[in-house]
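One structure, pasted below without further comment.
With one protein chain removed, the remaining protein chains of the complex are shown where they sit.
In this document, chain identifiers A and B correspond to the written order of the chains, with residue numbering beginning at 1 in each.
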Amino acid sequence: MSDASPAATPGSSVTLRGVRQVFPGGVVAVESIDLEVAAGEFVAILGPSGCGKSTLLRIIAGLDRPTAGAVTVHRPDAGRFDTAYVFQDSHLLPWRTVVSNAALPLELRGVDRARRREAATAALVKVGLGDALERYPAQLSGGMRMRVSLARAMVTDPTLLLLDEPFAALDEITRQRLDEQLRELWQSRRMTVIFVTHSTSEAVYLAERTVVLSKRPGRIVVDRTVDLPPERVAELRATAEFARETRFVYEGLERGEA
Amino acid sequence: MSSTAPLRRFVASFGPPVVVLVAGMLLVELYVRWANTPIYLVPRPSKVLLTLNLEREYLVAALWTTTKAALVGFGASAFSGVAIAIVLASSVWVRRALSPYTVFFQTVPIIAIAPMLSIWLAPGLKAVSACAFIVSVFPVIANTLAGLVATDPALVDLFRLYGAGRAATMFKLRFPSSLPNVFTGLRVAAGLTVIGTVVAEFLVGELGEEQGLGVVIVSASHNGHSDRVFAAVLLASALGLAMFGTVNLVGRRVLANWHASARD
Partner (left out) sequence: MSTRVWTRREIAVLLALSAAVGLGCKKDKEAPGAGSASHAKHLSLTLDWVPEPEFGGFYAARESGAFGTHGLDVDIKPRGQGETWKLVAQHVTDFATTSADQVLIAREQGADVVAIFAVYQTSPQGIMVHKARGFSKIDDVFTNPGTLEAEDAPWLKYLLRKFPGSVVKLVSNSPGIASFLAKPELSKQCFITSEPLQALAADSDPQTFLIADAGYNPYTTVVIARGEMVRDEPETIKQMILALREGWRAYVDDPAATNAVMGKLNREMDAHTFAESARVQRALIETDATKKSALGEMTTERWQTLAQQLVDLAVIKKAPPARELFVSPLATP
């Protein structure tokens, strides 16, 4: 379902040069990371636990500053620049309704009530929650809550979407459904997506390019394009090409653990 | 069927404690009669109930006076406590500098403070409710503050990401997120308020028509009427229970939609 509107958002490109992050106490999370993500690209980052994937994502988001190195996020459109972040837990405000939660980023940016409610409703409809607008998070399942979190991320039409293992806590079926939903959103908006995951099959299914980090201190071990057709359908997972791609990634992970 | 369900719920929640109360009073009555305890030490529960009935006008008037002071004190605690906690939560340095002094509220002996208060404010309602406030504000501050600083860090990050200022983060995120803690603090404060009010009345309460339960207790004690003392104590306990119960109920309403703690 691709959005034919000519105002479709081009994404931000991201450049990291020599990024190094040391935590207080001397623990080196990541070591000399060089990475270039092109505008509109869908990149998956994988690696063992503690390898610094989340750290990298936070640095890209601007939530943390690196100890050394440079991070640049290029604005495609001066003044119209938004980064969105999706966490592993949906992290919704439990005292607000679903639509109010989805509208939160616009509310914080000062958008008036009518406009933000409209945008939030549209985003929620896109993720299939059009009839849950006035419910409270406590009344939703885990999968629905994650979809609200996604809608919230999309509501500002972000140029850069960062996701940190967002579907890891969900069951397999819901996870695959949300993977498809995410990919649809990307195909219709073409923002830049950087997706951190543990799952090789998820990475290969979703991304155009996979980056594998070694164990701590994290370094880039593998950085390869995923050689699969651009139309990803569920049946793809059963094919030999899919298995081959996941094996490449898996081998990269093994090398990184060594 | 649906008309009896609320009645059954009422009986189920109030029944057991009432049974315990009645059984307890029966036991005390029997023991006191059997052991011949002097009435100036422990009055017979039956006499206490009799006094409650015979002197109900007098006692209920005193209860009303105490209630007024307790409500003023509690209201002050609730609002100032939350406000102080918000101020303390806003800055690490302010918190470090000032939090130790909030403990002052916890530890100051009312016996020392009450006479001073009755000089600055007038004795009676003003001084009494000021004491009630001093005695009950600390739990509100402590619990609210704990909730404010323990706000979900991921949400704080999210707010930061979207450029929210300190005020927006405090009032749209931290404060609502700490409401369960606020109510915990208010529950504790409710009981303490009543204690503080009654004790303050011992020290700086008004005698005469506007006397509160604390004054009744002291006067009755002075004149050897232990049954009246206990009757007044029972009423004070009932007040404490009522305030606690109200806070609980309000808490459940406010938190109904979103918090597991409301699901009881």
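The rule is short, and it goes like this: a contact is a pair of C-beta atoms (placed from the backbone, for glycine too) under 8 Å apart; a residue touches a chain by one contact, two chains touch by 3 or more.
Remember, predicted model here, so these are calculated numbers, not experimental data.
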* **In the full complex, displayed partners of the excluded chain** => B
* Could you tell me which of B:51, B:118 or B:177 touches the chain that is not displayed? => B:118
* To do: Would you indicate which residue among B:46, B:106 or B:221 is in contact with the undisplayed chain?
  => B:221
* Would you mind spotting which of B:204, B:236 or B:255 touches the chain that isn't drawn? => B:204
* So that we can see where the missing chain sits, which residues of chain B does it touch? -> 38-41, 114-116, 118-119, 123-124, 201-208, 215, 218-219, 221-224, 226
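What we mean here is this: only the chains that are shown with their structure count from here on.
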* Taking each chain's centre as the mean of its CA atoms, how far is chain A from chain B in angstrom? -> 49
* Structure fact -> In the complex, chain A touches chain B at residues 58, 61-63, 83-85, 87, 89, 91, 93-95, 104-105, 107-109, 136-138, 156
* Structure fact -> Listed in rising order, chain B residues that touch chain A in their complex are 152, 154-155, 157-164, 168, 172-173, 176-177, 179, 257-260
